[in-house]
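Here the complex is missing one protein chain, while the rest keep their positions.
Up next, chain A:
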Amino acid sequence: MILDVENLTGGYFMRPVLKDLSFTVNEGELVGLIGLNGAGKSTTIKHIIGLLQAQSGQILVGETSIKKDPINYKKKLAYIPETPVLYEELTLKEHLEMTIMAYDLDYETAFQKALSLLKIFRLDNKLDWFPANFSKGMKQKVMITCAFMTEAELFIIDEPFLGLDPLATRDLLNLIDQVKQRGAGVLMSTHVLSTAEKYCDRFVMIDQGSLKAKGTLAELRDLYGAKDASLADIYLGMTELAGEEHA
């Protein structure tokens, strides 16, 4: 297991947003974290990457807990935020160097890897530019490069497809496939259910901070009781039911 979330209860200050959430991500797996706006996907992610402290429960990444060994924990993670976050004063090359230094990577290998990624995204001729001045799509590609040049065991990607053109979407999915093959796990939160359905190995559905369902598409179909339902159908169905419960 790369990621093990056990009975996670947490949220912001006094308000517990997540209630007793448990799920896993195994090696070589792409797990889709699905939920409506406000369901708690971002909060879950913030707990996993260590921005928020869990009120109860625990999160383990590769058997390491953030409380006991934060440095090693963080070394195993790579995160791609929904909105690109960049250093205003660093050039593209310097962002790469910053990642290399922070994660203690071997300079030559990591830099070559980064360059090959930049070539795919057609950014290799912009090493001396400020990414802060790039378009949104280009900034996202910088984020993707910085994440995938590491040797992380767990990749956490927040809404990857928004803002990427179809070519870049395909390239990202290829990259995810590559890291899966070397044994890393990928947790991806998304609204784009059609793409998630095609590429994710398993799904974790959350609504209002608690787990609604988890499993492969086949398992979810069984749960929902419809052999040919699409992920969107299952999702809408489950949240409608939940809506009726709460009504």
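We adopt the following convention: a contact is a pair of C-beta atoms (placed from the backbone, for glycine too) under 8 Å apart; a residue touches a chain by one contact, two chains touch by 3 or more; residues count from 1.
We take it that contacts and distances are computed from a predicted model.
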Name per UniProt, for the chain absent here [options: "Cytochrome aa3-600 menaquinol oxidase subunit 1", "Acetate CoA-transferase subunit alpha", "ABC-2 type transport system permease protein" or "Heptaprenyl diphosphate synthase"]: "ABC-2 type transport system permease protein"
Touching residue (missing chain; options A:74, A:113 or A:214): A:74
Residue among A:1, A:98 or A:167 that touches the chain left out of view: A:98
Hidden-chain contact residue, picked from the options A:132, A:162 or A:213: A:132
Residues in chain A touching the chain absent from view: 49-51, 70-75, 77, 79, 81, 85-91, 94, 97-98, 100-104, 107, 130, 132
